[in-house]
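One chain of protein is taken out of this complex; the other chains stay put.
We call the chains A, B and C, going by the order they appear; numbering starts again at 1 in every chain.
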Amino acid sequence: MSETSPASVVPDDAPGLGEHADGPDRLVALSDGIFAIAMTILVLNISVPSGLGRADFRHALHDTWSQLGAYALSFAVIGGRWRDHRRVFQLIGRTDGTVVHLCLALLGAVALLPFPTALVADYGGSEPLAVTYYAVVVGAINLLLLALFLRAWRRPALQARPIPERLARGTIVDFGAASLIAVAAIVVAFAVSPGAGLLTWLAAFPAGVAARRLRGEDAFSD
Amino acid sequence: MSETSPASVVPDDAPGLGEHADGPDRLVALSDGIFAIAMTILVLNISVPSGLGRADFRHALHDTWSQLGAYALSFAVIGGRWRDHRRVFQLIGRTDGTVVHLCLALLGAVALLPFPTALVADYGGSEPLAVTYYAVVVGAINLLLLALFLRAWRRPALQARPIPERLARGTIVDFGAASLIAVAAIVVAFAVSPGAGLLTWLAAFPAGVAARRLRGEDAFSD
Amino acid sequence: MSETSPASVVPDDAPGLGEHADGPDRLVALSDGIFAIAMTILVLNISVPSGLGRADFRHALHDTWSQLGAYALSFAVIGGRWRDHRRVFQLIGRTDGTVVHLCLALLGAVALLPFPTALVADYGGSEPLAVTYYAVVVGAINLLLLALFLRAWRRPALQARPIPERLARGTIVDFGAASLIAVAAIVVAFAVSPGAGLLTWLAAFPAGVAARRLRGEDAFSD
Partner (left out) sequence: MSETSPASVVPDDAPGLGEHADGPDRLVALSDGIFAIAMTILVLNISVPSGLGRADFRHALHDTWSQLGAYALSFAVIGGRWRDHRRVFQLIGRTDGTVVHLCLALLGAVALLPFPTALVADYGGSEPLAVTYYAVVVGAINLLLLALFLRAWRRPALQARPIPERLARGTIVDFGAASLIAVAAIVVAFAVSPGAGLLTWLAAFPAGVAARRLRGEDAFSD
């Protein structure tokens, strides 16, 4: 059979080994798993040594506030990126190699986030490098989300349904702005202070909500 | 196309980027993942150092009883909340931004529980603060379950099917009572002793079963 | 509406809050998650300190053989129990509270197994207690599988399809025998040696395969 031409063996609508590989179901299942695990192992950064006396225990428990803050921040960041991932994959009816590679790179950045989270918890108040590391990883996640969306937008064959241009533009602005804010946080962390860098970045949350409100997205857009 | 009115681009029944985002499938998959991981990493709190002699090994193994107790307690607590989550999401046919945010906040509290579990295992017998921390997190989970249910109950558009009022009232009583018991456990932990606080809280299990029996829920209600 | 009788509010085929809760889909998803995580975090028991010289590195790497053996054993044990769980849940079309509670207890024992696995890796050659702990947890998993199957077998309303009596008997023998072997391993571990206890238990694998062959189950029974 290998003597016949490929076209006769594998017709256009029966890609053989790759058949049904186009569907995003397993890629979405892998993604949900990695998002869920990355969100849950954040808690492993929070601990109090055992065997302490009362005064030391209370002191150690008090010291976990920065770790708890970093936990809440990263849980919200990953949760928010999961929503973005869900939005993009609602548009995707088929996957190709580029979509799979972009998604795996995105998941690699998501799964890495617990490490810079620990850096920010321990050194976020004093070391600009810790905030920078965190911002670079979050910025990379946003850029990869943008790249995934652009891939889906430019390839109608990958789309589950046509993407309205107004929504495409809004999504590009959302993901692009999120990437820019990460860069701004790095600059502020070095020019002003690491804490100011974090605050710059936190300011993006209400700005994003306001932007979505201005575009008139209703309560059911999620 | 951005000059045309949104309504003409995106008809009422085709919300575009948000299309099919309303379905709770991926939110439920993420939730099951986080519940499963939070339940499984509880075991990381239980350990015996390697390289001990026989007497020290037996002593160290004996000392894991409090960790095993905390493991069993938190596994039951998270498992029970997973059942509640399943009950609520059986009623939800569509999600909106509020449901997603409430669910993510709930998952953030669930994923945090391994930390106060470790606190209770190590300090539950002597430190009211350890029991308080645990009770606050469990109380927050119960309150967020209540908020999720109320959101679904008040928005018929989100419901998979109409919610009978009798069941709505029973659910509100269940979730509200669970939240109140967490508060009571905190008070008892400080006023009497940490152990009494834990016992207060354990007493809620048979009370909940009795309450459900009284309301006549049959064996198939789960 | 709460004044009307329950029957009028909630007809037999519309159990309201519990509606569709009967389906095992989410319980199976939670189970697959916990089985997968318990199997994967076994690897966290295997480690070599960093910064060693060549001789010390090779010595430390050699010392990981017992941890690797315990990893392989527990991975096979949990994988095998996952197959049993899958077999039981193929029969279950609806769940009730008892099925959910039995399944959660089973998952609690599965998620605990990484701890006795570490005990066996570190102390399995010298401490009967380590082997006993392991055997008790595996025995409990087998007993809970048996209980789950019995519940499904005795309640036709829970069955996805009628269970042939021959297969029911074979399953009961399988799960019961596995529980008995765990007890035998404990006795041998104390009476002879911990290593002999482990070997007793390992001998059960070929015996199980032989038993299934004798009953004439074909290659597609899994």
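Here is the rule we use: contacts are C-beta pairs under 8 Å (C-beta built on N, C-alpha and C of every residue); 3 or more make two chains touch, one makes a residue touch a chain.
Just so you know, these numbers come straight off a predicted model, no measurement behind them.
**Student:** Using the definition of touch stated at the top, determine which of A:V100, A:A160, A:A177 or A:A196 touches the missing chain.
**Tutor:** Checking each option in A:V100, A:A160, A:A177 or A:A196, the one touching the absent chain turns out to be A:V100.
**Student:** Who touches the missing chain here, C:T95, C:T132, C:T171 or C:T200?
**Tutor:** C:T171
**Student:** Could you list which residues of subunit A touch the chain missing from the display?
**Tutor:** Interface residues of subunit A facing the absent chain: 1-2, 6, 9-10, 15-22, 26, 29-30, 33-34, 36-38, 41, 44, 94-98, 100, 104, 107-108, 111-112, 114-115, 118-119, 122-123, 126-127, 129, 133, 157.
**Student:** List the residues of subunit C that touch the chain left out of this view.
**Tutor:** Counting only subunit C, the missing chain is touched by 28-29, 32-33, 35-37, 39-44, 46-48, 50-51, 54, 57-58, 61, 64, 71-72, 75-76, 79, 82-83, 86-87, 90-91, 161, 163-167, 169-171, 216-222.
One rule holds in what follows: only the chains that are shown with their structure count from here on.
**Student:** Distance between subunit B and subunit C based on Cα centroids, please, to the nearest Å.
**Tutor:** A distance of 25 Å separates the two centres.
**Student:** Using mean CA coordinates as chain centres, what's the subunit A-subunit C distance in Å?
**Tutor:** Once rounded, the distance between the two centres reads 35 Å.
**Student:** Which residues belonging to subunit A are in contact with no fewer than two other chains?
**Tutor:** Subunit A, residues with two or more chain partners: not present.
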